[in-house]
Every structure is written in structure tokens, then in C-alpha cells.
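Every protein chain of the complex appears in place save one, which is left out.
The first chain written gets the first letter, and so on, giving A and B; residue counts start at 1 in each chain.
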Amino acid sequence: MGHLLDKVRENEPLIHNITNKVVTNFTANGLYAVGAAPVMANAIEEVEEMASIAGAVILNIGTLTTEQVEAMVLAGKSANKNGTPVVLDPVGAGATSMRTKAAHRIIEEVELSLIRGNSGEIAALSGVETEVKGVDGISELAKEELAKQAFNQWKVPIVITGPEDVVWDGKEGISIFNGHPLLTKVTGAGCLLSSVIGAFLAVEKNVLQAAESALSFYGVAAERAAKKTSLPGSFQIEFLNSLYDTTSEIVEENKRVSPFTEAVKSNG
Amino acid sequence: MGHLLDKVRENEPLIHNITNKVVTNFTANGLYAVGAAPVMANAIEEVEEMASIAGAVILNIGTLTTEQVEAMVLAGKSANKNGTPVVLDPVGAGATSMRTKAAHRIIEEVELSLIRGNSGEIAALSGVETEVKGVDGISELAKEELAKQAFNQWKVPIVITGPEDVVWDGKEGISIFNGHPLLTKVTGAGCLLSSVIGAFLAVEKNVLQAAESALSFYGVAAERAAKKTSLPGSFQIEFLNSLYDTTSEIVEENKRVSPFTEAVKSNG
Partner (left out) sequence: MGHLLDKVRENEPLIHNITNKVVTNFTANGLYAVGAAPVMANAIEEVEEMASIAGAVILNIGTLTTEQVEAMVLAGKSANKNGTPVVLDPVGAGATSMRTKAAHRIIEEVELSLIRGNSGEIAALSGVETEVKGVDGISELAKEELAKQAFNQWKVPIVITGPEDVVWDGKEGISIFNGHPLLTKVTGAGCLLSSVIGAFLAVEKNVLQAAESALSFYGVAAERAAKKTSLPGSFQIEFLNSLYDTTSEIVEENKRVSPFTEAVKSNG
């Protein structure tokens, strides 16, 4: 499925990000590196218009304000009218009630293509009791189960990322084992990933395929960057380089993915 | 005219940027690298005071809000009172009506020293029909003509940047052929350029001279950075390095500029 990467690079989809103020620059540079065209627009007055010309819309609640929640709902509804994919990244859901409420409101009012979060965020949002210990202290099995329960609640495909990533679209699931711990030392690595998945959704409506391609590409790119350096400052730069020069062939050779199904037993 | 770079480095002018939230960090680091002193201040309550002590004011509409438009007009008028140069960067004009309107309002209410945009933005703002295909798919001749028509509309010197840059001050024009395609892979390369032109205007009121010096310096710095790397993450860093260690002598040796005049025939 590495060819989706080539499709992103051919089509250069415009990705409209309403995102937090920590990661705007890194997200834009990361999307350029991948081959997409980033745009940021946050004002209530212009988000509908911007979303209407975008190939995908990313809603990231990392540094939320009341006004920005309104803008996100407007942008999301505008995208919905055009059948444009919308990704929600519920950064910090569970940390404050404002974030949890905002995420719930967006889930209710916008037809989402996909929600991407870490275990803690998805657990907090869905109210599912998990064995979460620290944000990423959750077994693969529990992660699959959490994704399924969250899907059942909202009928929205779920991506849970961490040392290993899982995608669940309601019928089929895939685990992706690529990636590198240095990603956790670069702020916005998760946020950029949500935007990159958006870029893949812009060229492929099948969520499972788009997410698998995006996640394996992202993980392989991180692994290649980590071969150049073990330090976080340099890793940030090498990762941008790697997002730029990792080809679909390299992804296909190095991806480690494994499907899973309904049969997985709850661990919760 | 490379000596203007030395003058910037001697005078370290304070450059007041009201700019979009994607490029704040890169703009500040870029201005430091050039030798200027960046300041960001956006609140309606303080922009007039800050603009009054600045050597130049940059108004960039990249992630606009209604309040920020007010702040830009206030800052611009404050700069006008002191004869301080004001540069408008109409990022994304044409993409949404909010941006186009905001740019028009600023052009009307503030006495601008210069407007810098790409072909698409200047065409959208001026309503001039061009052969624009994609943002930079415009011939040099058409770019010169577009700059002239935009000048005639607003009586403000115009800089249109792209693979080649043009400046038109109403009487004389200059094309600058320096630069590198990797600049398009770094978010904020255009925004920083507007701020750098502002730094040159802070030490030289002749717009044509200031713009030519700034543009040739910026382009030569990019070319030098591109000799160190062909990857966008590393290029961003090498470009900051190059803005810091490119001397006026290096610019003079490597600049490729060519004057043009009224005589150029419309291509529109």
C-alpha cells in the first residue's frame, strides 16, 4: 500500500489544520516534507471557506479556546458538506474537563473520518476503564480492545498510537509496529501524525488503508532518522529529512504490520 | 548595494512583526541571524507603542483574526506617524474573502512602503487577470506586468517573489534571479523574507535599493545553504546559518539582478 505515499506526492493535497500553537511550524514543515500543502486558518470568519477548498481538515485541541472550538465545528461541518475527510486529534483529553467536553462536542456535531489519540486520551474520552498506567503503559491487546470499544461508542474509526499503533474501522484492524522512542522527545510528533493521516485520507477514502499507509510510512521514516542520530534536537531535523526522502519502496520493505479482527478477547 | 547588509548588522534595527502563528519562531530566529532585533506584539493595547519604537513594522495576515486586523491597522498608523516603514505580506489573499478584505483594508488605511506576495496573492488582491497557473506558474514578463498594474492601483511599491523575484517602485524595476527551490519546502520562507526586507527598509528609505539588497542577499544565502544539503529539515537550519554568515562581499559576487523599465509590454 506504499503507493498511497506516491499519490500524496503527486496530488499535493491542501491540508487545513486548526491546531495548537505549539506545533504549527513543525506540522507545516512536516506536511511539506511529506509532499502535501499545509494551510492554517483559525478565524470563525474564514474556516468554512478554507475547509471547503481543502483535501482534508485536521481538528487538534492542544491549546484550545472557546472560540477555537466554534471554529472547529464550523470547519468540520463545512468539510462534511463536501465529503472532505475530517480527523480529530483530542490532545490532552482527560487532562481538563474543557478538553474532554470540546472533544465530545466535536464528535457529536461533526462527521469524523477518524480519531487519533494515545491510549490515555482515547480512554478518557470513551470512559473505558483500561489498564492504562501512564500514557503509553498499555498492552497491545488492551489497545485493540480500547479502539473497538471507542468505535462502538462513536461509530468512528479509531487510531491509537504509542510504541505500537492500532487502527480499527469497525470491521477490521491493523497493528503497526514501526516507529522509534525518539518521537516521544519531539513535541508535536503525534499532532503531525494526525495531519499526515489526513493527507493520506485526502487521496484514499478507505480509512483502514489510508491509516495503515500513513502509520507505516511515519514509523519507517522515524526509524531511518534514528539511524542518523540518538539526540532529540538532531532527530527532529533528521525526521523532517526522512519524511521527505523515504520512498514508498522503502516503506514496503520495512513496514511491520499485522491485521487483527473482532475475535480478539477483551483485556479490560 | 551589499553594504546595506552591513548597515543592518551595525544598526540592529528593531523589527516589529504582527505575523501568523506558524512562522513566529522562524521569523524571530531569521531576523536574529540577519543581524536585526525581532519583536512580536499583537495586542491592540500595545501595538501602537511597540510600533512607535520599531525601525520597521511587518503586517502578515497568515492566520488572521478580526482583532488582529484592528491591531495591524493601529500599528501601521502608529508607524506612519513616525515615518517608520511598513511592509504588508498578504499571505493567502484570494484563498478566503476575509483575507482579501483584510488586505484591502490595510492597503486603504495604512501608508505602506511595500507589499510583498507571490503572483497568486498579488493577482487576487489586484483583480488583475494573469496567466497564473498554480501559485508560481507565471512567466517573468507577466510578473513584471502584474507588479506594475498592482502599483498603479495602490501607488505602493510591489515585490512579487517566486523562482525569480521582481520589484517595481512605480518608475524602475529590478528582477532578482537568486534563490533556491528548497525555500518552498520551508514554511515561512516568504514570511521571513518580508521581515528581512523590513530590516533593510529600516536602514534605507529608498525602496528599490532596500528591496534589491534584501532579495539578492536572501537568494544568495539560500543558494549557499543548498550547497550543504538537499533535504528540507537540514536546509531550514543551514539557511539560518547562511543568513548569519553570508557577507555583503559574498552577495555582491553572487547576485544576479537585472533592471527593467516601463517599456516592458503587457503579457496579460
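Note that in this section contacts are C-beta pairs under 8 Å (C-beta built on N, C-alpha and C of every residue); 3 or more make two chains touch, one makes a residue touch a chain.
What you see is a predicted model, and the numbers here were worked out from it, not measured in a lab.
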item	value
Sole contact to the chain not displayed, among A:5, A:23, A:107 or A:160	A:23
Contact with the hidden chain (one of B:11, B:209, B:241 or B:254)	B:241
Absent-chain contact - pick from B:40, B:141 or B:257	B:40
Contact set of chain B toward the excluded chain (per top definition)	21, 24-25, 28-29, 32-33, 38-43, 45-46, 49-50, 53, 236-241, 244-245
Touching residues (missing chain, whole complex) on chain A	20-26, 62-66, 92, 95-99, 184-188, 231-234, 236-237
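By definition in this document, only the chains that are shown with their structure count from here on.
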item	value
Relative orientation of copies chain A and chain B, as a Cα rotation angle in degrees, nearest 5	120
Geometric centre distance via CA averages, chain B-chain A, whole Å	34
